[in-house]
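I'd like to ask some things about the structure below.
Only one protein chain is missing from this complex, and each of the others stays in its spot.
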Amino acid sequence: MLLGPALFVSAALFTLGVFGVLLRRNAIVIFMCVELMLNAVNLTFVALAQRLGVAGQLFVFFVMAVAAAEAAVGLAIILAIYRHRGTVNLQNINLLKG
Amino acid sequence: MSWTLIIFWAFAGLAIASALCCITRRSPVASALWLVVTLFSLAALFVLLDAQFIAVLQVLVYAGAIMVLFLFVIMLLNLGRQGPTDVKGPLGVGVAALLGGVLLFQLWILRHVAPPDAIQLPPSSMARLQQEQGLVGAIARPLFDTYLIPFEITSLLLLAALVGAVVLAKRKL
Partner (left out) sequence: MSASALQLLWLVPALPLAGFVLNGALALWRPNAKAAVSTIGVGALVLAFAAATAAVAEFARLHQAAPLVFRYWEWMPVGDLRLDFALQFDQLSAVMALVVTGVGALIHLFSVGYMHEDAGYARYFAYLNLFVFFMLMLVLGASFPVMFVGWEGVGLCSYLLIGFWFTEQINADAGKKAFIVNRIGDSGFLIAMFLIFRATGALDFGPVFGRAQAVFPAAGTTITAVTLLLFLGCAGKSAQIPLYTWLPDAMQGPTPVSALIHAATMVTAGVYLVARCNVLFALSPLGSAAVAGVGALTALFAATIALKQWDIKRVLAYSTISQLGYMFLGVGTGAYAAGIFHLVTHAFFKALLFLGSGSVIQALHHAYHATHSHDDAQDMRNMGGLRRYLPWTATLMWIATLAIAGIPPLSGFFSKDAILGAAFALATAEPIWYVYWAMGVAAALLTAFYMTRLMLYTFHGPTRTGEQERQHLHEAPWVMTGPLLVLGLLSLSGGLLNLPELMGGGAFLHHWLEPVTALADRMRPAVELSRVVEWALLSGAVGVAALGIFGAVRLLKPEALLPARLAPPETGLGRLLWKKWYVDELYDAIIVRPLQWLAREVLWKSIDARLVDGLIVNGSATASRALGWLGSRLQTGEVGFYVVLFVVGVLLLVGGAVR
């Protein structure tokens, strides 16, 4: 019975996450927006797990593990970039071309 | 309107509002803190959705560990003070709004998609499972049974992330 509202909230949060990624230039904030999207998806999983069985919640578990790993590596990369370029503003990070 | 639904919408509204703040605040620290609010609200929603164990994990791992890591890095990089805004210009906002709108529209269309047959389970199946096996047991049994190998591989993933983070963050090996 909460499935519909939960999916709606999830869609709203996911869109906000995408919007934030597109809106900001600060790498750390963008990273946080990505976490927001992951959480939106988690909400979908949990909502569906109510009816589809426990597998949905297990997926959330795995997503959290991946998010933790991703946060560790991602933040380390940001650190390295900062050390290298002196900024985490994406406008100044334009090395990704041949 | 039942109490459950009222509580649900209260936390849902909180989550959306704080997420909006998170993406609009100029200071990264503020953004991070607003994100913590969102994560807590989500944990509350998880409880309402019969996922108490996940809710605890959400608080512990996300709001606890990951967000602390974020704040730690922000402070390490000394980004806490008010600087010039990092929000893109009018063109960037326009593009972001357009793409976000398109995404929302697409998700809205999905509303009309008929759910697969598998979703026609009784709404309370998860709750019944938890009553039979306990809150943790309901998740732990399949984790150590059906999903044992993915679970073990997760440990490898975390190990790799650990090593990778050390390698990347250290100045000299």
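In this document, chain identifiers A and B correspond to the written order of the chains, with residue numbering beginning at 1 in each.
Heads up, the rule we're going with is that a residue touches a chain if its C-beta (ideal position, glycine included) is under 8 Å from a C-beta of that chain, and two chains touch if they have at least 3 such contacts.
Note that this is a predicted model, so its numbers are computed, not measured.
Only one of B:T4, B:T85, B:Q106 or B:Q131 touches the absent chain when the whole complex is considered: B:Q106.
Taking the complete complex into account, residues 88, 92, 95, 99, 102-103, 106, 109-110, 113 of subunit B touch the chain not shown. What subunit A contributes to its contact with the hidden chain is residues 18, 21-22, 25, 30, 90-91, 93-98.
Just so we're on the same page, only the chains that are shown with their structure count from here on.
Touching subunit A in their complex are the following residues of subunit B: 4-5, 8-9, 12, 15-16, 19-20, 22-24, 28, 31-32, 35, 38-39, 42, 45-46, 48-51, 53-54, 57-58, 61-62, 65-66, 69-70, 73-74, 76-77, 79, 86-88, 92-93, 95-97, 99-100, 103-104, 107-108, 118-123, 125-127, 129, 138-139, 142-143, 147, 150, 154, 157-158, 160-162, 164-169, 171. Residue ranges of subunit A in contact with subunit B, taken from their complex: 1-3, 5-6, 9, 11-20, 22-26, 28-29, 31-33, 35-36, 39, 42-43, 46-55, 57-58, 60-62, 64-73, 75-80, 82-83, 88-89.
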